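Shown here: the complex without one of its protein chains, the others still in place.
Take a look at chain A:
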Amino acid sequence: MEVVVRVENISFQYVNEQTYALQHVSFQVYKGEWVTIVGHNGSGKSTLAKLLIGLLPATSGTIHVCGIPLNEQTVWDVRERLGIVFQNPDNQFVGTTVQDDVAFGLENRGVPKNEMVKRINEALKKVGMENFINDEPHRLSGGQKQRVAIASAIALQPNIIILDEATSMLDPSGKKEVLQVMQSLRRERDMTVISITHDLNEVAKADRVIVMNKGKIALEGTPKHIFAHGSKLEEMGLDLPFPLQLSQRLKENHIPITTDHLTIEGLVSELWTLYSAMSNTATK
């Protein structure tokens, strides 16, 4: 599989801080993957995102994005390939209309007018905002704003999108809108998604999870593998998905569940099998 992001032995220290915000962090992200990065507030997740797009320079270590080593000279090339959507939908608008906003990044890169119009329309269509081209961004709902922010990012045709808690300020339906848009982009354009999140349901659906704790990678693996660490995650201030907690509690309460389920459907169906078997033996 093609590696699109390679992080090697990255450390970072903020000015005037005693401790390192990141310490010897190494990982890889493969093309088309959905990787979530989780960790409590202050674990270094957002610092990592800022390093990846070159907003902060690493104190030591190297980052490669699509084979390009990230440094002062290459930062603009890297940002062609890597888009980011931040947490607060109100903090990322520059244009007075939706289309001006999407145009901003394209203008900065000197994209010709015809091409620009085409890309703006395409990007807004992809996120389902084509009917809002002339609307003022601040009049949109949170979910709509974040979809415009995604459109601004994808208009630049990046290979990778970073979502830095991009859904945490949205209501449930806004969250759904944004995640659906990202899922379809990933399918259609083979885009890679790196999502920093606290949303357990999103984590459960990821291909791979990286758990950050005190500036280091504490755990890395599939959601099933990660959540199997149970109490260790709780010690790091993270929650476990409801179906998993319930599976464990049921076992303690003498209902013999065999697996730790990540979905409600999975747990209900095992309970049903168990129940049917018991009622069969009972009637015999």
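Operating definition for what follows: a contact is a pair of C-beta atoms (placed from the backbone, for glycine too) under 8 Å apart; a residue touches a chain by one contact, two chains touch by 3 or more; residues count from 1.
By our rule, contacts and distances are computed from a predicted model.
The listed choices are "Putative pyruvate dehydrogenase, E1 component, beta subunit", "Response regulatory domain-containing protein", "Energy-coupling factor transporter ATP-binding protein EcfA2" or "3-isopropylmalate dehydratase small subunit"; the UniProt protein name belonging to the chain that is not shown reads "Energy-coupling factor transporter ATP-binding protein EcfA2". Taking the complete complex into account, A:246 is the one of A:7, A:246 or A:262 that touches the chain left out. Checked against the full complex, the candidates A:33, A:101 or A:165 give a single residue touching the omitted chain, namely A:165.
On the side of chain A, touch with the chain left out of the figure occurs at residues 39-42, 87-88, 141-143, 165, 168-169, 171-174, 198, 237-239, 242-243, 245-246, 249-250, 253, 255, 264-265, 267-269, 271-272, 274-275, 278-279, 282-283.
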